[in-house]
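With one protein chain withheld, the remaining protein chains of the complex are depicted in position.
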Amino acid sequence: MHNEFAWGMLIVIYLFTAGLSAGAMVTSNSALLFGGEKYARIGRWGAYIAPFPIALGTGMLLLDLGSPFNFYHLFLQLQVKSPMSYGSWSILLFTLLSLVYFYLWLPERYQFWSQPQRAVHWQRLLAKVMPILAVIVASYTGVLLNAAARPLWQTPLLPELFLVSAFSTGIAAVILAGSLSRRWRAKHHELHILTVVDVVLVVIELILFAAMGLSAQLGTLSQRQAFAQLLYGHYAWMFWLLIVICGLVIPLVLETGELKGKVSAKWAGSLAIGSSFLVLFGGFFVRYVITYAGQWTGWVR
Amino acid sequence: MVSKIYTWEQLFSRRQFIKGSAAAAALGVAALSGLWDLGLGYGADSTVQSTANQGIRYVPSICEQCVWRCGIVARVEDGVVRKLEGNPVHPQNLGRLCPRGNAGIETLYSPDRIKFPLIRAGERGSGLWRRASWDEALSYTAEQMKQIKDKYGAKAMMFNSTDNLSQPFFEILFKAYGSPNYGTQRSLCFNAMTTGFLYTYGVAQPGTDYRNCNYMIFSGRNLAEGISNIETQEMIDMVARGAKVIVLDPRFSKTAAKAEWLPIRPGTDLAFFLALLNVVVKEKLYNQAFVQRYTQGFDDLVKEVVRYTPEWAEGQTEIPATTIRRIAREFAAAAPAAIAHPNWRTSNFINSFQSERAIAVLNALVGNWAQPGGLIPDQSVNTAQLGTIAHPTFPPAQGIRLDGVPWLYPMVPFAFGVIQTMRDNILTGKPYQARGWLISRQNPVLSIPERQKTIDALMKLDFVAVIDIQANDTAYYADVILPESSYLERYDGLIPIGNKIFIRQPAIDPLYDTKSSLMIYKELADRLGLGDFLPYKDEKDLLTQQLQPFGVGLEELEQKGYYEVANFKVDHSKDFAFQTTSGKIEISSSVMAQMGKKAVPTWDEPPKPAKGQFYLLTGKTAQHSQMFTQNNRWLLEVFPENKAWIHTSAAQQLGVTNDDELIVASEVGKIRIKAYVTEGIRPDCVFMVGGFGHISKGLKAAYGRGASDSALHKALTDPISGSSALSQTFVTVSKA
Partner (left out) sequence: MAVKMGFVIITSRCIDCDACMVACRAENQAPLGYSRNWVTNSGIKGRFPKVKQSFEPGNCMHCDSPSCVAVCPTGASYKRSDGIVLVEDAKCVGCKYCVEACPYDARFLNPNTGKADKCTLCIQRLEQGLQPACVQTCLGKARQAGDLNDPDSVVAKLLDLYPVRRLLTDAGTGPNIYYIDVPVSEIPEGK
């Protein structure tokens, strides 16, 4: 028994990047399936972003292992009771397929197909499959923490929270890339639709936090005390300032302002960049605070 | 050849350590590959199947993580001691070990062991050393000791040691040398008790029958934290059995947590016991037949204790008179299976001798002597006697003693001594100037009150030599360190307990270039021309001589770990032959009367702290032994540092919370220490565990941890018993 944090920054980065990739993937998939050519830049940026954060995160995950050279044992079996087991498989599959998907989105000269339609065919096929994997990758981390039987992590809303946050950060990453790049710069209508979705996600996230808080109040003493650490204890400043205010409320205000046309076109670009950066920032601290506060708080004997 | 000079850091860096000695090379490899990674890995059960390993030996021996001498069995796997376990046949522990005993392996394999003889190579206390051969180190020590004897007489040389199995042989060396100056831990520990009981029963340290006792009053024996293995086990059983246990302690000790706690005002235990005597006498609760037959001076006591009513004692002790009265009645009703425990340190005041006398007399009044659940007479008559070592007659000790016995302290028994006064007289140079000090396995710098004075005294001497397994704080100020083998690597003198004779023997060969103290004393004696006094070739030769009266060879003893003397008769005929002047239990002490002092226990008002001052209390923790184990990293895992206990109300006034740094200052010194804020201490007291605050950089794990009580303690001595009144030091406390 000791009081160190067994899971630290490496795991936080992994949780964040996996969600980010999953979100970017779904954003791309949706743009391709439902938006077609009109939303091609979203589809492209989502595809270009998706493989890399999760690859970085998986690297972190490996570094965090006590016996990294033993990692292959994760893939010698499937332990159905262990979210980490099927999570590992999902990450592996997701990362590999997202690399394929990424390849399929590369300009034609990089494609080995003789007919470009073949690529499109596979693109569309993957776009139908990947959301399922993405949802698993984004939400299983919540299930993973659920199963770790700590009071703060036990809330059944954690997978939903991570899922919503994942999509939100994925979209924000696409907005950011689409606004910053010169090539394939996102069009106004593309940013608009992304912003609308993001606003909805941010609102859902706020509702989820409120619901989690409420259910904790109705839960065991351990859960109440664990949540108290978040609301007015050791992690309160991070929770309120970094997550709620910076990561949720400010982006919400900026984005709704933008949607209502209260922002001049001159500032719209910078505003989109600013708010999506804040969403990413907040998304990171959602993982950080949940990870650390979950270990900080224990069972009340 | 000019030898290289090393600092501690260099001396015990891994590189040096491997270069240092061929004997160490084998272990060096082990250390490099991570000692514990060798051999068995018990992590998974797949590897455990290999437990039927080759090369496992079980070596029965005796523990030395404190002075209690528990029986152990060392499990040695391929030359590495892996586990120490209690020896079930040993009466001191019946197979169980305390945390310290379990941590003996770390004592053995500590990176801070002294690995070869060292001679000082810089200023005294500079921490600069050079490696010396045994021949050089011993010859140098002998030369210095001879020079001192030639120039100033044998009396200018002091000898110090503490309770251990080879102590008798150190004492032979000391007596053969001819010095009158010998210091032990006694006056810092239990002089008040031993003297008090000696003058009452003629027995310095009677036993206590926990197994049958139904009512126990502890007033200075904290068995949960000052572990004496079997006694602690018996105390736990006693509590579980439902026996009543009263603990007088200004601090809520872990023993108090198992008992009725009376947070008595420091220094007033005497008033409590005088009031118990008052009630027992007044209400005629004493054992009249026993008192009449075995005691003397009862009538004087009756007269004396009239004034010590529970109401009077309440004013002194702050324990309600009703509680005192109730305890007196309960205690007497439970007698003879009731004990007012003789304790070790009692209240640590000048008046502690009187407290102990009152305790001794209370036990006598209820007649618990040699009764089930009462005090147990001297056990030495019922202990097998070892073969004696024939040696020439000792020369007469030359000159009077520096520790003031008997010229300053006429009533302190010769064997008990007053070490703090000996130290003081190094500084005063009176009645003559001490010049040299040979210290075996003792650490006066940390044990004697007023640490700075001890350091000053060491600096004043011409020559200081220390025998120990680690560079304790005194060794740090030495000229020569003679490294002793640890208790798992050496033999010591045999130890008889009852009808059994136990042996300490090496579980493994010495890891380094070290020797047993038996051989260090012997070889030193040889070089001093005193070899005849320690007439043995080697340890085995000595032990064979000790075994001579019994029909057993050393080999058999080594194999079994003990020898049971056949047809040993337990003799109770002398249980009531009290070795006092009157031959009775002396309620009225004839020695006290002779010295013109009040002969029955009497009130002696203890001083009180001034406003704004606290009593400074000191005590033990279960995880450490005196000043010896604080460098043991396994024990630091379970008790990393001492803190100053302070009551919540006092802490609030100081604006202090847990772990804030405090400055605690007495007349003689000042320390920084972390606060432990608690409801478990009187608001007028500050408590700290002793033994921390090491200043030797040779103790790398212990250095700088916690603070030393000896830096604060004033050296105050009870003139009757020579006991050091440690708690009569008052301190101020402020936030650092």
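Letters are used for the chains, namely A and B, taken in the order the chains are written, and counting of residues starts over at 1 for each.
The criterion applied here is as follows: contacts are C-beta pairs under 8 Å (C-beta built on N, C-alpha and C of every residue); 3 or more make two chains touch, one makes a residue touch a chain.
None of these values were measured; they are calculated from a predicted model.
S.K.: Which one, B:S589, B:Q623 or B:S710, makes contact with the chain that was left out?
M.R.: In the complete complex, the chain left out is touched by residue B:Q623.
S.K.: May I ask which residue of A:S85, A:Q111, A:Q225 or A:T256 touches the chain that does not appear here?
M.R.: Only one of A:S85, A:Q111, A:Q225 or A:T256 touches the chain omitted from view, namely A:S85.
S.K.: From the list B:V59, B:C98 or B:L375, which touches the chain that is not on show?
M.R.: Missing-chain contact among the listed residues: B:C98.
S.K.: Among B:R57, B:R211 or B:R241, exactly one should touch the missing chain; which is it?
M.R.: Answering carefully, the residue with contact to the hidden chain is B:R241.
S.K.: Which positions on chain B touch the chain that was left off?
M.R.: 34, 36-37, 40-48, 51, 82-86, 95-103, 105, 224-225, 227, 229, 232-233, 236-237, 239-242, 252, 254-255, 257-258, 261-263, 622-623, 633-635, 637-639, 647-648, 678-683
S.K.: Counting contacts across the full complex, list the positions on chain A that touch the omitted chain.
M.R.: Residues touching the hidden chain, for chain A, are 1-2, 6-7, 64-68, 70-71, 73-74, 76-77, 79, 81-85, 87-88, 144, 147-150, 220, 222, 294-295, 298-299, 301.
Here is the rule we go by: only the chains that are shown with their structure count from here on.
S.K.: Where the CA atoms of chain A average out and where those of chain B average out, how many Å apart are those spots?
M.R.: For chain A versus chain B, the centre distance works out to 64 Å.
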